[in-house]
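Written out below as structure tokens is the structure these notes cover.
Every protein chain but one is kept in place in this view of the complex.
Then we have chain A:
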Amino acid sequence: MNYHWNWQFFLQQTDDGLRYYEWILSGLGWTTLVSLGALALALIVGSVLGVMRTTERRALVLIGDSYVDLFRNIPLIVQLFLWFFVVPELLPEAIGLWVKQELPYVATAIVGLGLYTAARIAEQVKSGIQSLSRGQRNAGLALGFTEWQTYRYVRLPMAYRIVLPALTSEAMNVFKNSSVTYAVGMLELYFQYKQIIEKTSQVLEITLVVTLLYVTLAFTMNRLLGWVERRTRVPGLIAAGQGGH
């Protein structure tokens, strides 16, 4: 086979004066920023929606359920294109123009990826709350808590700890899904991967390196949350007997 292995190209200079490995590092930085930003947004929005779906208010349940149906049944790349190219057109002209010209891409990308992920988080939070026995809420109410206080002090602290393994895998998914934001102009890791292939044609080397980086990101997230999981384990549940995964 006449493929020319060349690992040294990573140290070569690119057109813009940086070296190829610096492109990769900068891509890694953007990937981390977009992913963590989206994850934070998704946790907030997803938690609110998840709670809404467990209340006894019909309207709140309907809103929560519709959100999840809507955001889970449209592909991520289409959602991102909607946020970037369709939503600004639907807004009042002044705001639309501001979104298109002033708002940094990364903010729109984080919103797009975050709201997409929120639907998945909402599912987990809902199933966590529903896995609790009814007595937990009733005990809270009997202590004089308001409905909201039973969520804040009784149900959510339990629910999060129960669904943490599922949240871990969502957190790992965010890093993978962040690669799609290249399509709307984010200069993240996948974008740099694509760009470096176009410039150097060293497909195999760069594929190995970028694959390894994505695996490392996923693994780091897994360990980090595995640690949180061990620290916050609920004593007395079956899961408490096992090690982190």
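Just so we're on the same page, a residue touches a chain if its C-beta (ideal position, glycine included) is under 8 Å from a C-beta of that chain, and two chains touch if they have at least 3 such contacts; residues count from 1.
Just so it is clear, contacts and distances are computed from a predicted model.
Engineer: Would you mind picking the UniProt name of the chain not drawn here, from "Glutamate/aspartate import permease protein GltK", "Peptidoglycan D,D-transpeptidase MrdA", "Cell wall polymerase" or "Methylated-DNA--protein-cysteine methyltransferase"?
Structural biologist: From the listed options "Glutamate/aspartate import permease protein GltK", "Peptidoglycan D,D-transpeptidase MrdA", "Cell wall polymerase" or "Methylated-DNA--protein-cysteine methyltransferase", the omitted chain resolves to "Glutamate/aspartate import permease protein GltK".
Engineer: Would you indicate which residue among A:25, A:48, A:166 or A:183 is in contact with the undisplayed chain?
Structural biologist: Selected residue, touching the omitted chain: A:183.
Engineer: Please pick, from A:172, A:186 or A:225, the residue that touches the omitted chain in the full complex.
Structural biologist: Touching the chain that is not displayed is residue A:172.
Engineer: Determine which one of A:14, A:32, A:55 or A:79 touches the chain that has been left out.
Structural biologist: A:79
Engineer: With respect to the chain omitted from the figure, which of A:18, A:142 or A:203 is a touching residue?
Structural biologist: Hidden-chain contact among the options goes to A:203.
Engineer: Mind pulling the chain A residues that touch the left-out chain?
Structural biologist: 1, 3, 69-70, 72-79, 81-82, 85-86, 89-90, 172, 176-180, 182-183, 190, 193-194, 197, 203-204, 207, 210-211, 214-215, 218-219
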